[in-house]
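Every protein chain except one is present and positioned as in the full complex.
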Amino acid sequence: MAFLSVQQITKTFGNGPANVPALVDISLDVAEGEFVVVLGPSGCGKTTLLQIVAGLEQPSQGAVRLRGQPIRGWGRERALVFQEGNLFPWLTARDNVAFGLRVQGIGPEERRATAHQLLSHLGLEGCEQLYPHQLSGGMRQRVAIARALAVNPEVLLLDEPFASVDALTRTRLQEELLRIWQEYRKTVLFVTHNIHEALLLADRLVLLMPRPGRVKACFDLDLPRPRRAYPAELAAWEQRLEREMAEAEQAPHVSVPAWEPQSLAQRSPSAKL
Amino acid sequence: MSDLGKRLRGASLLLVLLVLWELLPRLNLVDPLLLPPFDRVAARWAALLMSGELGAHVVISLLRVLAGFVLAALTAIPLGILLGLRPALRERAEPLLGMLRPISPPAWIPLAILWFGIGNRPAVFIIWMGTMFSLLVGVLGAARSIDSRWVKAGLTLGASRRQAVRLVILPLLLPAILTQLRVGLGLAWMCVIAAEMVAVRQGLGYLMIQARNLFQTDTVLAGMVTVGLVGWALDGMLGIVERRALHWREGTEAHGFFERATDH
Partner (left out) sequence: MFPRLPVVRLLLAVLLLALAALTGCAPKKDDPLAIGVRTANDHAPFYIADKLGYYADEGLQVDVQLIPSNTEIVEAIQRGDLQVGVAPITTAIAAIAQGAPIKIVAMTGRGSDGLLVRADSGIQAIGDLRGKRIATIRGSILDVPLRQALDQAGLDPEQDVELVYFNQLGDMIQALKTGQVDASSNTEPFMTEAELQGWGRILSYYTESWPDHPCCVVFVRQDLLDQRPDAVQKLLRTHIRAVDYANAHPRETAEIIVEYLDAFDVDLVEASLAPEKMRIDYRIVAAEVEQMAGLMHAYGLIERQPSTEQLLDLSPLEAAVK
């Protein structure tokens, strides 16, 4: 059984004839310690997928399992790094990072020490007492990552975390993330629409196509890191993925038959809810 | 504009009003029985202050107002947060709230006397009722419109629902709550006259009501000036508290963009 298993997830918003199928029959597996990137154009439901894995949304059908057990709502074992960071504005950088520890009842001394350590690890030693509005976009995302790491999640979820920073900062942040991933041996599920970013980071790439969100293809990226050392291969991959993405974007809208609730007798034994 | 500049501008406007207040009755452009000239009111005010009467009245009124205000805050804030976060409860409560809220403070007087008799208790009750519903609606509105993204952040970091309320929602609401409290304190203070119509023997409201019955308009005006000054001081104090508690908001305010770049 895979470490993290997304099984036939379907998500439909709304009821009756006006419903919007956002995701249909998405399945993917993530092995422990793997860095999986979900790549897709806008509207393919990749954020919804991540929210379902994080437990912030409920699927209409299908299940998500972690270490074989179905997930129950949200939890720190699947910490999420949001696109806008969502740092608590009333807390300093250090207290933001310490938040997840405070929630667990860990004492102030210990949490401050852990937060300090993590912030240093992410290159933010001088920034501990600063408030989010005093930090640059790149620094804020680093704090957000440190905050998620602080709770020692089983799976680190990231929803286009570098989409709103400039290209230079983005490159630095990508390198940071890779370094963290390797040091802490985390399992990562990362969502983006940026092909180059996906290629730099992923062990495995899952390409989604929109209307409704479905898996178009999966790719194993056997390229060693740092990937910039292999420009030719990267270029080839980029071309291929651009083609795939273009096809995905131009794919016609597929109307999905209205989901009918299945009676227990009709369910196949493998699709356990 | 410098702080001093601002203060001077405010002072000059005040000065103009005071000059008008003195001249218009003296020149009989306004009936001095209806508006006594400023110096008479000032003299009366000084006399009340010197005799210690004014101080005693202010203290009593303040105590009543603070008591009513605290009661209003303690009931309205938790209730407002609860109703703001629970749409089902809010829907059921909304009709009742809608009916109770427009009841102005003097309208509570008969009931207050009936239930609490005479003296301090009905006065505090009237202030409580006069303040609570506005506070409740304000806090409710703020709780309703909390952006869920920080709540989501808190939850995915392992917070339980209760922890999310305590550690995310309350800090998020604090600015709105402090603003509402400031408004509420102003409202509570404005209730003081209505509250002291219920057979009390001291207080600014009592002073003004009795003065009116005996046509002592200068005392009525001196009382009003005092009400204004004390209300201003209360608001100023809460403003300081607000600024201290919300220092993390500096740099995130939008109003800076509405000040003119060049002030004359």
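Letters A and B name the chains as they come in the text, with residue numbers starting at 1 for each one.
The definition used in the following text is that a contact is a pair of C-beta atoms (placed from the backbone, for glycine too) under 8 Å apart; a residue touches a chain by one contact, two chains touch by 3 or more.
The structure presented is a predicted model; accordingly, all values stated were derived computationally and were not measured.
Novice: The chain left out here touches which displayed chains?
Specialist: Result: the unshown chain touches B.
Novice: Return the single residue from B:Lys6, B:Arg101, B:Arg149 or B:Arg212 that touches the missing chain.
Specialist: Once the missing chain is taken into account, the touching residue is B:Arg212.
Novice: Of B:Leu54, B:Ala159 or B:Met197, which residue touches the hidden chain?
Specialist: B:Met197
Novice: Please give every residue of chain B in contact with the chain that is not shown.
Specialist: Here the touching residues of chain B are 20, 24, 29-35, 113-114, 117-118, 197-201, 206, 209-210, 212-217, 264.
Please note the rule applied: only the chains that are shown with their structure count from here on.
Novice: In the complex, go through chain B and note every residue touching chain A.
Specialist: 149-150, 152-160, 163, 167-168, 171-172, 174, 248-249, 251-252
Novice: Which chain A residues qualify as touching chain B in the complex?
Specialist: That would be residues 54-56, 74-76, 78-80, 82, 84, 86-91, 99-100, 102-104, 131, 133-134, 147-148, 151, 157 of chain A.
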